[in-house]
Structures are given as C-alpha cells and as structure tokens.
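The other protein chains are all here in position, but one chain of the complex has been omitted.
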Amino acid sequence: MAWKDLVIERRSKETLNALLFFSLALLFVFQFALGPDRERLASVLPGLLWLGFILSGVLGLGRAFLVERENDCWEALLLTPGDKSAIYLGKLVSSLALMAVVEALVLGLFVVFFDVDFAPALPGLALVIGLGTVGIAAVGTLFAAMTAQVRARELLFPVLLLPVLVPVLLGTVEATEALLLREPLAAVSHWLKLLVAADVVYLTVGLLTFDVILEG
Amino acid sequence: MMPDHWGFVAAAYAVTAIILGGYWRMLVRKERELATLGTGTRVRTEAGVGTDPTSRTRQPSETGHPRPEPGSRPPLP
Partner (left out) sequence: MTTLLGWLAGLGLAAGLAMGFGVAPREVTQGNVQRIMYVHVPAVWVAYLAFTVGLVASIAYLARRRPGVDRLAHAACEVGTVFLGVNIVTGAIWGKPTWGTWWTWDARLTSVAVVFVMFLAYLLLRGAIEDRERGARYAAVLGIVAALNIPLVHFSVYWWRTLHQPPSLLKPGASTIPPVILTALLVNFVALALLGAYFVARRARVLAAEEEALA
C-alpha cells in the first residue's frame, strides 16, 4: 500500500500544481470580493481559510480516481483480490498528504497576503486542521469512488460532498476562529469532540463500505 | 397580544396539502402509467415470441434485480 501511495503521489504532481495555483487564484478572488477593508477581512478569515481548504479538497479529491479511470485501470481495481479497504486507506493517505501540502501553502499565502500571524495559535490550529482534513478526505475518498463511473461526476461529487461536510466546516471554522482569538484549546473542546466523532463515523463507514463500492 | 394571522395558518396547511397531495397524485399517476405499460408490453411479447430473430433467452439475474435491456428503458422521471 505504501508503494501504491508513493506512485500516486509522484503522479499527482499535476494535481498538486493545479491545486496550488487554484489556491492562489482563490486568494485573489477573496481579496477582490471583500475589498480592502482589513477589519472585514480579519473577521471572516477563518471562514476564508476553510473555504480555501474545502474547495481545494473538493477539486483534488474529485480527481482521486482519475488516474484509474483514464487509464482503464478501473476494472483492475475491481478485480484486486483481498480486502479492498486497503485501497481506501491508500487513497486516503495520499489524499491527506496532498491536502496537507496545499493547506500548508495556503497558510503561508495567508500570512503573506493577509498579514495574519498564525504562530501563537499554531499547535491548536494544527490539530483542528488535521481533524478537519481527515474528515474531508475520509468522506471525499468514498464519494470519489462512488462518482468515478457516474455520468455527471464533476457535478455530482461536490453536490454529494458539500452538504455532508457541513458539520466539519462549522466545527473547523468555529474552532479556528476561537483559536485565532487566542482562546485556549479547552474552550473549543466541544468542537474538537465533534470533529473526532465525525472522523470516526466517516472513517468507519468508509472502511466498511468501500468494498461495496468497488464491486462494480 | 399577537394578532392571529389566520391567513398564514391557512397558507401553511394549504401548502402542506399541495405538497403531500401532489406527491400522492404523482404516485397514483405512475402506478396507472405502469399498469397500462405492463399490459401493453405483455400483448406485444405474446405476438412477437418465436418470430423475433433477436430475442435471447434470458437468464435470471444473480442479484435478483432485473437486468436493464439497452434501449428499452423509459427515461427516468
């Protein structure tokens, strides 16, 4: 699985580059849409950050099975002997790695362009970002496999994913906002518990049902 | 004390009736369509058996779901 992982990552350089440019473009859009008002920007910053993460995630995850689809490897995937949830984990880990790189870069861009100081909140922030990303990737990988062979997949995938991710979006944005206001981690413990619960649910369902998706 | 807004109450119950009634009407209409469709094809296949050179013997589907025939599927509503 680790081997498959690395191969996927090397191949996904094109996805990585595309996502980085997308994040940059998104940043500009945010700036222009919200105008030069610093206060307004500061107040919506957590939301913008997670909008950036989630939109990049939707784009990147939507392509999670693109390679298999385009190279006619889909049937090979279906015929893989053994527990197919290993494929789920492999895809999940590679997606996580991809998203982590993009997120780190987005954070950097925010520091540069919006003059934000993440440093004091960084440990807590890393935890929130980690939990949120796992949730996004867990459902995203499952739904990506589901929509891979469907007619209107580019439309159906975000339509399926975004409503389901509302709790993750709310939890991460609220927690990020609190942390950026220098509140202690304990103040957002209920959000953290929600994110953990969500991650557990999504991962469990993903692991248990991925076999079913890859039946054909 | 708040005014009674009976208009809104009526509107709410009316909209509910429209939504639920409309759904019920849709079900009735579909059942009727499928009933006539069913009898139509049954008549057709009775006439066509043995004379249709492209007819294949149908094997029972493993999963119990009927296999969709290409081209004979009515568009999904």
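Assorted remarks:
Order of writing sets the labels: A and B. Residues in every chain begin at 1.
In the analysis below, a contact is a pair of C-beta atoms (placed from the backbone, for glycine too) under 8 Å apart; a residue touches a chain by one contact, two chains touch by 3 or more.
A quick note: this is a predicted structure, and the numbers were derived from the prediction, not measured.
Of the listed residues A:I87, A:A121 or A:M146, the one in contact with the hidden chain in the full complex is A:M146. Checked against the full complex, the one of A:L77, A:L105 or A:V164 touching the unshown chain is A:V164. Annotation for chain A: contacts to the undisplayed chain at residues 139, 142-143, 146, 150-152, 156, 159-160, 163-164, 166-167, 170-171, 174, 189-191, 194, 197-198, 201-202, 205, 209, 212-213, 215-216. The chain not shown here touches chain B at positions 1-6, 8-9, 11-13, 15-16, 19-20, 23-24, 27, 30-31, 34-35, 37-38, 41, 61, 63-66, 68-69, 72-74, 76.
Convention: only the chains that are shown with their structure count from here on.
Once the centre of each chain is set as its mean CA position, chain A and chain B turn out to be 39 Å apart.
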